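Heads up, one of the protein chains got dropped from this complex, but the rest are sitting where they should.
Chain IDs A, B and C follow the sequence of writing; residue 1 opens each chain.
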Amino acid sequence: MDWNLVLISAAGLGGLGLIIGIVLAIASVKLAVKVDEREAAVRAVLPGANCGACGFPGCDGYAAAVASGSAPLNKCSVGGASVARSIGEIMGQEAGAVEPMVAVLICRGGKDVAPARFQYKGAADCRHAALLLGGPKACVYGCVGLGHCAKVCPFGAITMGRNNLPVIDEKKCTGCGNCVRGCPKGTLLLVPRSKLVVLACVSHDKGKAVKDVCRVGCTACTLCTKVCPAGALTMVNNLPVMDFEKCIDCGICVHKCPTRSFIDRARGRPKAVINPRCTGCQACVRACPFKAIEGEPDKQHKVLADKCIGCGECRKVCPAEAIDMVGALGHAHPGKAA
Amino acid sequence: MNPAKILMGAFLVNNIILMRFIGLCPFFGVSTSLETSFGMSAAVLFVMMLAAWVSWLLYHLLLVPTGLVFLRTAVFILVIAGLVQFVEMVLKKYMRGLYSALGIYLPLITTNCAILGVTFLNIDYRFNLLQSTLFAVGTALGFALAIILFAAIRERLEDSPISPSFKGYPIAFVGASLVSLAFLGFTSLFGISL
Amino acid sequence: MSAPSRWKYFADGIIKENPVLILMIGLCPTLATSVSARDALGMAAAVTFVLVGSNVVVSLIRKVVPGSVRIPIFIIIISTFVTIIDYVLQAYQPALYRVLGVFVPLIVVNCIILGRAEAFAYGHGVFDSLLDALGKSAGYALVMLVMGSIREIFAAGTWFGVAVTPAWFRSAPVLFMIFPPGAFFLIGILKGIVNRLTAGKV
Partner (left out) sequence: MLQSKTWIVVSLVLTCVIAAVALSQVYAVTKPVIDGQAADALKASLSEVLPGAADFVELEPGVVWSAKDAAGDRVGIVFKVTPRGYGGPITVVVGVDTTGRIAGLGVGSDMKETPGLGQKAREAWFRDQFRGKSETEVALKRDNGTLDAISAATITSRAVTNGVREGMADYIHYLTSK
């Protein structure tokens, strides 16, 4: 046991440790900077190996990204499932408070209704295809259909459908917005989950120019803005823009649109039914936009089930409250007007 | 060894990632996007130079005279860890802009084999302070070249049609293999043989 | 903690959470020193020694270590074990030491060890940490053996130095496997196969 070697090495390394310890201790006090406590909570859960395997610069980088909500919760491969679960708990509570959004495809131009104008053989990704003269589709505004959104979706909620249009599984979609940010054509939109009616077209052309390239494109005929009872639709640059606050999800525009450019996310709509309290005043006959009610004046009236779309306009005007909305399959508030 | 040869040797001929396999964890982790690769390379260059100086001085002024050469591993890594933490605090406090671009990569540096690798190689090659600095700069540039080149390839790989089980790391490794093959061509360029 | 779940700590390390092929950490030594089966196992043994040692010591002192300075302390512990194996190898296995070269001291920054120390040993008992360390090392050794064997068989036609391939193969060795590109290529294929096998389960 040669003592002086032991002493020198103990003094050397110990001394160095002392210096570094003191310097860091002082520095941590003098240079302290406040850190978002949720980020600190997530950071405490992370293993701290700083190996960068999650694609973020170290655990602090990843914790900051998770705390700011711009990173999926399961990226820490070193920590594995247990760390992902605890991050979920920390972040879980906060995420609930915000109005849950869902991504919706606002283009119905599949390859069956919107033909291509040239064959694209390059890298199978929308962003690459979009660089080439706006993409192979005749309609340059529409969805290119090469599945970039499906690739970037961290939750696997998007799969490419038969006619080159993405199909979004609303149960898996968490509204993170990766697909919306990634899409070169902007044909994906984050919509509040409670909203049912969405315009499914992004073409700024008018009339024949749209008809030539897509059978279901919005030709800017402005009919929907006239029939909308709540005045929620205003024409901007050849496209009806919907004000989600005003929209009452009645669905009239969906059925009135000549090119069926609106989509109705409700899984089912109710039907109006007139009960015996009807006095035959025919107020509802005049109010119904779809002529779905018939009957002689002052007599019991009847609703033609196949024509009625469950918009609830008749129910609003009936003085005798003789109309009920029945049979909403799996939808929270049928015809808000009711 | 003349200075230019040291620099070129570390930069191209014996690229620290592609030829010496040092620094692979961050290389595959952070090179998913060009932007993070630039940040990482800048941070590596900055810390690698600092680490090379500090480790050289410590080794030749403290460890060798006192015969504590066997402590070099512990001392080097301890100093680098302390250095990185200190630099991070200083940046976070005084240079907010630089910190947001560079700082988040700093903790990643402590477990980066490249930094410690350079300090050891400086000792093995018996470089003086100037040569050590040149070697550190060359290596950092080599690190940057490899990671940025590779990030561009990886971004392109994201979109190309690859079978699901080969997406991500496997295709990245095969890509790295090809880039490394290209770097193999630099062997004994200008007669460099680091 | 019932026995089966403890056994899980060990078993996970080998396949489900294999450090190299699943968690993708500790790549530097894996590619660099798997030039032949014997050297690969030598490296795996060194990593095992350091990982087991550091996991045990870290879990022993975990209740005493102050949080803010735990990384430097873990680093010192790991570097102690690394220096020990460094000098032991230099003294008793000089040939192996010359092959492993700079990668022995580089074990100190190997993501596996610091990662496991932080992610596992800091929060678990000594016995569990030991199991975890042994499991991860076994997993690491398995990958090293596979990589080392494949590269050696291709490049030198031998396995652990014993000729296993016909003479004509040995006269035209696949040198690609010895060079860095071969290592990247090989681990890429292995990772692809692992993805393929675990596609359903993980």
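The rule is short, and it goes like this: a contact is a pair of C-beta atoms (placed from the backbone, for glycine too) under 8 Å apart; a residue touches a chain by one contact, two chains touch by 3 or more.
The model shown is predicted, which means the values in this text are computed figures rather than measured ones.
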Shown chains that the omitted chain touches within the full complex: A, B, C
Residue among A:G12, A:P270 or A:G312 touching the omitted chain: A:G12
Candidate in contact with the missing chain, chosen from C:A11, C:V56 or C:V88: C:V88
Candidate in contact with the missing chain, chosen from C:I77, C:L114, C:M147 or C:L190: C:I77
Of B:A43, B:L58, B:L71 or B:I147, the residue in touch with the unshown chain: B:L71
In chain C, positions touching the absent partner: 64-69, 72-73, 76-77, 79-80, 83-84, 87-88, 90-92, 94, 98, 155, 173, 175, 178
Chain A residues that touch the omitted chain in the full complex: 1-2, 5-6, 8-10, 12-14, 16-18, 20-22, 25, 29
Interface with the undisplayed chain - residues on chain B: 70-71, 74, 78, 187-188, 191, 193-194
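We adopt the following convention: only the chains that are shown with their structure count from here on.
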Between B-C and A-C, the pair with more C-beta contacts: B-C
Chain A and chain B, separation of their C-alpha mean positions in angstrom: 42
Averaged-CA centre spacing for the pair chain C and chain A, given as whole angstrom: 44
Whole-Å separation of chain centres (CA-atom averages), chain B against chain C: 21
Of all residues in chain A, the ones touching two or more other chains: 13, 17, 20, 24, 28, 49, 51, 53
Where chain C touches two or more other chains, by residue: 24-25, 71-72, 76, 111, 114
List of chain A residues in touch with chain C within their complex: 13, 17, 20-21, 24, 28, 47-49, 51, 53, 77-80, 83
Chain B to chain A touching residues, read off their complex: 25-26, 28-30, 32-33, 36, 39-40, 62-63, 66-68, 70-71, 74-75, 78-79, 82, 85-86, 89-90, 92-93, 104-108, 110-111, 156, 158-161
Chain B-facing residues of chain A, complex: 5, 8-9, 12-13, 16-17, 20, 23-24, 27-28, 31, 33, 49-61, 64, 123-125, 127-128, 148, 151
